[in-house]
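In this view, the complex is presented without one of its protein chains, the others remaining in place.
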Amino acid sequence: MNSENFGLSEKLVSSSYIRQGSQARRSHEQLIRHLLEQGKCPEEGWSESTVELFLSELAVMDSNNFLGNCGVGEREGRVASSLVARRHYRLIHGIGRSGDIAAIQPKAAGSSLLNKLTNSVVLDILKLSGVRSVASCFVVPMATGMSLTLCFLTLRHRRPKARYIIWPRIDQKSCFKAMITAGFEPVVVENLLEGDELRTDLEAVERQITELGAENILCVHSTTSCFAPRVPDRLEELASMCAKYDIPHIVNNAYGVQSSKCMHLIQQGARVGRIDAFVQSLDKNFMVPVGGAIIAGFDESFIEEISKMYPGRASASPSLDVLITLLSLGANGYKKLLSVRKEIYLLLAQELKSLASAHGERLLHTPHNPISLAMSLDGLQAESDKAVTQLGSMLFTRQVSGASERMSCVLANKPARGKKGGAEAISQMDLLNMAERELLKLIRPAILLGASPNLSGCFH
Amino acid sequence: MNSENFGLSEKLVSSSYIRQGSQARRSHEQLIRHLLEQGKCPEEGWSESTVELFLSELAVMDSNNFLGNCGVGEREGRVASSLVARRHYRLIHGIGRSGDIAAIQPKAAGSSLLNKLTNSVVLDILKLSGVRSVASCFVVPMATGMSLTLCFLTLRHRRPKARYIIWPRIDQKSCFKAMITAGFEPVVVENLLEGDELRTDLEAVERQITELGAENILCVHSTTSCFAPRVPDRLEELASMCAKYDIPHIVNNAYGVQSSKCMHLIQQGARVGRIDAFVQSLDKNFMVPVGGAIIAGFDESFIEEISKMYPGRASASPSLDVLITLLSLGANGYKKLLSVRKEIYLLLAQELKSLASAHGERLLHTPHNPISLAMSLDGLQAESDKAVTQLGSMLFTRQVSGASERMSCVLANKPARGKKGGAEAISQMDLLNMAERELLKLIRPAILLGASPNLSGCFH
Amino acid sequence: MNSENFGLSEKLVSSSYIRQGSQARRSHEQLIRHLLEQGKCPEEGWSESTVELFLSELAVMDSNNFLGNCGVGEREGRVASSLVARRHYRLIHGIGRSGDIAAIQPKAAGSSLLNKLTNSVVLDILKLSGVRSVASCFVVPMATGMSLTLCFLTLRHRRPKARYIIWPRIDQKSCFKAMITAGFEPVVVENLLEGDELRTDLEAVERQITELGAENILCVHSTTSCFAPRVPDRLEELASMCAKYDIPHIVNNAYGVQSSKCMHLIQQGARVGRIDAFVQSLDKNFMVPVGGAIIAGFDESFIEEISKMYPGRASASPSLDVLITLLSLGANGYKKLLSVRKEIYLLLAQELKSLASAHGERLLHTPHNPISLAMSLDGLQAESDKAVTQLGSMLFTRQVSGASERMSCVLANKPARGKKGGAEAISQMDLLNMAERELLKLIRPAILLGASPNLSGCFH
Partner (left out) sequence: MNSENFGLSEKLVSSSYIRQGSQARRSHEQLIRHLLEQGKCPEEGWSESTVELFLSELAVMDSNNFLGNCGVGEREGRVASSLVARRHYRLIHGIGRSGDIAAIQPKAAGSSLLNKLTNSVVLDILKLSGVRSVASCFVVPMATGMSLTLCFLTLRHRRPKARYIIWPRIDQKSCFKAMITAGFEPVVVENLLEGDELRTDLEAVERQITELGAENILCVHSTTSCFAPRVPDRLEELASMCAKYDIPHIVNNAYGVQSSKCMHLIQQGARVGRIDAFVQSLDKNFMVPVGGAIIAGFDESFIEEISKMYPGRASASPSLDVLITLLSLGANGYKKLLSVRKEIYLLLAQELKSLASAHGERLLHTPHNPISLAMSLDGLQAESDKAVTQLGSMLFTRQVSGASERMSCVLANKPARGKKGGAEAISQMDLLNMAERELLKLIRPAILLGASPNLSGCFH
């Protein structure tokens, strides 16, 4: 309420109480002021009441909520169902304009503020998480894969001749598809087995560059977060190579924001070489529903170029989710989640190690992978081919989800050898003979510990 | 509650009342059964309580809501904020898989059902609205423009040599951008002035096809819904031409579902010729928040091909919105909205006509445009260049939104001649000298009538 | 947001849009200002967004929502469940203080405002509905019956010797119980049959007064709204009699606010004689959940005396419900509901009349009852005793609720003669022989018409 209304309230309720109420309101306003002024994630999380107050303030600024508004166009934020209106806090206009997904909408000052602030708060969190020199980012309501596609489509205008994308292999379908959809030919570079780890084969990458010719290469498409025994790509070296050959470099950092190691790699890569954009999933890093990604980079104008490639207005829903979440957690809350995840990861590694050795198997040694763990299943594999699949389905029916499918990606001594097109390749696996009950006994408590405070899976 | 629980309840509350309650529950179940069985929009709209019951049933089927679930992957539907969980009815997993946006998710039976049913209900509505032979469609959480881009990217794989898209001009930025983003060169074909109407120049289109060579043309990109004095493209003739030259044909039907005329054009085009896909906006046709589109077509396998091009999972938010809305309205409710819109449109045309003549101006005669109206503003233009802009801003500050910007698109005798790239072209305008008060006096009541029952703008 | 925050927003989003947003906010503030200033129900209903904005403004003024508040007492508005907090809009402190249910709470300026405004808005509606000279009222979170009890308990302190309450019979259990619970002896005065109507026997009332002695009588307890063939009490004459003998007069106006006739009776009674308080149900008159009543009167100090009798703080839930409802409807919306109810009532009477005559029965002629209708069922009764009960249960299983139980109260030629204690008396009934199908055929359409726009039952 404004001061006039507080004044009137003093005629109904004694003025000292109203004044205290008005001061209390001001303390919410102060939080909002701070957010508008700094554009940063607040240190301490906001209460639900501040969050909802703020959202309703934004909503009243959108023309569909103007009292007496007469919308005559085809896009006026009309909503038929009050269930729908309510679940979007009456913010109906989406984000962006036909010209630019980051642009301001004349009809929707509130939604426009939401969009600006979300991008600004997310940028702050990317910095806090380790990529201190990131210059710009925006939330886009598309999957990580489709967001990578948008990056590639943007680069096409800069490099009209380019046909290839150099891609150190990672067995994840949508990254592969992102390149295909954009109309490019992925050049899959197999990884090297170093100890237990599968790591970037830098020589092979350079060989491909020189063979194909730098001008024919759209970009190098590298990956941080991945399943063990693959480990994050050697970003520093790749970034330097890109700089040397003047080739753009796009990093798939899908669920890497949660890991200081992944973020550090990006920061270092950008410092010593070239990274044009890095893309991360909203749901995997910020505990929001599936459906959004962040496209970030070190050159503001290139990120703007990408944002201008999205034709049309877009859903504000992922932006709204991540803004609510980050305001509620606060920077401290988010940082705490990150450190808890790290602790749980170490605990799990230790427990899996002793389990493995109790069965004559071993936890693979993959120190460069800060997120995922793999263990050998040689015995199980020796027994029968089906036994491994069965383990996965046993886990599934026991409501341990996420593990089973990854389990089948565990590569031991024989690294995967797929045909070109990688994602379709089926890997050879040597799996451990193990009573599933024992495995579950271990996994469940470790997971139950980790499940709720955790950001995203600490075990694969 | 299941029958066991109803049985137990009879020990607490007298059994005849419980039995009535259980029958009442069954009547909700019957509605749901009908939906699952037929996959159609119910004739009569559901009450909010049935809708919410149904959504909570879907939610409990998703693994993130399993009691005792241990998610160990990186994508487990974790949500940090209860505000966020609630606004999505705890449906967190989004839609699709990395392979296909229409695919089923093992971890999320409920969200998968939501996705299937939404697409099925929307297909039913497209049929009801006039495209009776539509074979398949899916909702995609992207703008109409980005959805067109996805169609073009899909066609690229079928026509690797093609570089051009034939595009009868329409002054709307994001359709133009949709082609640019996909990496193609739009070939803008200017429209012909027939009477007051700007209509497709079929000869010019055919000339471009033969000049450029059919194999070099990705597709013809036509438009139905548009602002007067432009009228919907001659779809029948274009579709026949596409069939003749074996060129794909993509139709931008952005806000055309609301108009039986637009839908009829598509139906006819597909009957006599070739239409590969037609794309429409969710918000403009179904009164939901900005952010989704429907990609539909007559060949199931081609539509599936498009749905398989989207790399990654996607937001379920637009699907959820449109499902809630259509279940709440019912087919009858939706049809009623369509017929009310038609009535208001006629009323508005009539009133604008008498207004115009009172000022020595005229309502342009654009009978082929069933959605939008234009009037001359010659007098105003004669007075000064600024006067026209001022009229727009006057409307805006009087909270008549949507009209002002369109007003500036009104083309009279001198059709727009933009440079190649069309959307950026600035048109010459002859505008009517008119006291803005008079205009407002007319527009406001007409609009107030139309505003809430209306689907989308009936006046531009 | 305050002006400082709007200022900051202009740095993020262009200032003309922000200014329009801030003006839009002001239009909500203006509505709130008007409410605070006038304390009246707004003419036009508020949008949901204004209502919710207002409630969230109130909530931030309560100490449980102060950021950094340290509650150390036993009553600090602590809430364990966020579901619960949310459904009360975080207004947790209830209404009133231990001293007075209408009093202001130091810890809860927002809830106190809510309480004051609700009582003020409700008072306005009582005036609009016909009791123009009502001086004061308050909402109490108790049933109508319990509220009557509170009135009687208050009167006890004024008339310590009194033991009796004079009560023109009405067959409704809780009014009877209200007197018993308060510890008084109801003196049931049977009604007179005038034509078809059962009306107050004024002579019998006066006889009782003189017999028992005025000083031994706590009050006369009369009734307006009731089921035909009983009609509202002769309030004018009763009020005059109360004035003459200096006996308090409490009116049970349970569902009478919806009827201008009932309200007119109260207004007239107060004008020519004495009415100390009149009590009405919230749910039956204002379409809110069961649980509240309004105690109103013409002497502010007596109403205050009653409000000071409630020991302790009370639930704000019924106040919140009725405030939301009246702000949403607006005075015009409420008045429209009243007039629609009247129309439907006339239609129903007419239809029932022709139905009755088609079966050799008749609609009882009860012109003084503006709410309820009764028809003879002589034939049915003649057939068998069970037939009548069966009709009731037939209606029930066909989901016509509310009719069946009332049906059994239909009194024809033989008025009910209960033993003292009235409410327990079982009446003799002569009921009409009628095919239930015919009845239903009529009732259902009439009711379906009336059901949703209607305030409360127009048929009993």
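The chains carry the letters A, B and C, assigned in the order they are written, with residues numbered from 1 in each.
In the analysis below, a residue touches a chain if its C-beta (ideal position, glycine included) is under 8 Å from a C-beta of that chain, and two chains touch if they have at least 3 such contacts.
Remember, predicted model here, so these are calculated numbers, not experimental data.
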Response to the item:
Touch with the missing chain holds, among C:Y17, C:F138, C:Y164 or C:Y310, for C:Y310
Response to the item:
Out of C:A182, C:C262 or C:L338, only one touches the absent chain, namely C:A182
Worksheet entry | Of C:V13, C:C41, C:I92 or C:I250, the one touching the omitted chain in the full complex | C:I92
Response to the item:
The missing chain sits against chain C at residues 48, 51-52, 63, 66, 68-84, 87-89, 91-95, 98-99, 106-107, 141-146, 148-150, 153, 156-157, 172-175, 177-178, 180-183, 225, 254-255, 283-284, 286-292, 309-318, 321, 324-325, 328-329, 337, 371, 396, 399-403, 405-406, 443-444, 447-448, 451-452, 454-460
Worksheet entry | Missing-partner contacts on chain B, residue numbers | 1-2, 4-5, 8-9, 11-14, 17-18, 20-22, 24-29, 31-33, 36-37, 39, 47-50, 52-53, 56-57, 59-63, 65-68, 82, 85-86, 90, 104-106, 109-110, 112-113, 116-117
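In this text, only the chains that are shown with their structure count from here on.
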Worksheet item: If you average the CA atoms of chain B and of chain C, how far apart do the two points sit, in angstrom?
Response: 47
Worksheet entry | Separation of mean Cα positions, chain B and chain A [Å, integer] | 29
Discussion item. If a residue has to touch 2 or more other chains to count, which residues of chain A qualify?
Written reply: 48, 52, 63, 66, 68, 82, 106
